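Note that this complex is displayed minus one protein chain, with the remaining chains in position.
What follows is chain A.
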Amino acid sequence: MNTTFKKNQQQKTNMKKVLVIGLLVVLIVVAFIISMNTGYIRLSPLEVFETLFGKGTDKQEVILFEFRLPRIVISVLIGMALAVSGCILQTISRNALADPGILGINSGAGLMVVLYITFFPEKNFMSIMFLPFLSFIGAGLAAILIYGLAYKKGEGISPTRLILTGVAVAAGISSAMIVLTLRLTPESYQFVATWLAGSIWGSNWDFVLALLPWVMLLLPYIFLKAQTLNVIYLGDQMANGLGVAVERERRLLLAAAVGLAGASVAVSGGIGFVGLIGPHLAKQLVGARQQFLLPASALTGGLLVIAADTIGRSIFQTEIPTGIVVAVIGAPYFLYLLAREK
């Protein structure tokens, strides 16, 4: 009797969580539509729909299909990728402040991207498809470097030291990026500056194609591993006891997180804080169980970036880079978490 009651209760809360996730999907669709309407040239919702179904003018088609749509799709995808990456990092390191941007993983990827762009400035299809691999390597190297530097014999890795090392490595890589690229070509300084500000610079369909396979492969893989993440979060001993090969799973999941961060950096630039805010908001909404937390994080992340990008494009006459908008929201949130954390 009692157990069936509990089960019902459980089902009810699960239904609630599914509902919340459904609501987030609806919100993303709404944001998507609003974002398609806004920009330098305004299109009414009706015009957008007409154009989508092939009845718009040539000009409207170019605006929508060549400029706006790829950019919006990219913002949703990187938002999802960064937030899920942050969710994994927070779970694995058991550290509420972890985020691929704050930890310096993004900057490693960025250095690779910037170097590559400076050496091979022509943007053809092959080189764009190659970018995410390169930035994955950069992100991975940065992750190894930060892990190694934060590791102390006998103490392991303390959460604060990990973040601190990440912040410092990110600062160092940004400096190195400026110095190096200036030496290569002075023109590339502009690119580095745009990159550092977190502007979604790759906004055509080629970039969408470059990013899509990474998100499409890694997200389902991670969602399948939700239970493993739940167990890892309980602590190494507990996880071992429950029959999870902790070290191996941790490395695989970490690689997946680095891959997601790297791929999104390859097309978006240095957007930080998404991986921090996304999972935190999601946790407030659906709780800590990864089966719900991961998809909810992905959705909040996507919503956040699409909103930031729309705000950056619409509220002010001049376009403000997305990364700046996210940082203005994200940095105070980080401070709030820092003050609250034990």
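Definition applied: a contact is a pair of C-beta atoms (placed from the backbone, for glycine too) under 8 Å apart; a residue touches a chain by one contact, two chains touch by 3 or more; residues count from 1.
The rule is simple: contacts and distances are computed from a predicted model.
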Practice prompt. Given the choices "Alpha-D-ribose 1-methylphosphonate 5-phosphate C-P-lyase PhnJ", "Anti-sigma factor antagonist", "Transcriptional regulatory protein AfsQ1" or "Ferrichrome ABC transporter permease", state the protein name listed in UniProt for the chain not shown.
Written response: "Ferrichrome ABC transporter permease"
Response to the item:
Touch with the missing chain holds, among A:Leu164, A:Leu217 or A:Ala245, for A:Leu164
Worksheet, complete the sentence: Missing-chain contact among A:Val48, A:Ala239 or A:Ala327 belongs to A:Ala327
Fill in: Touching residues (missing chain, whole complex) on chain A
97, 149, 152, 160-161, 163-165, 167-169, 171-172, 174-176, 178-179, 182-183, 186, 193, 197, 272, 316-321, 323-325, 327-328, 331-332, 334-335, 338-342
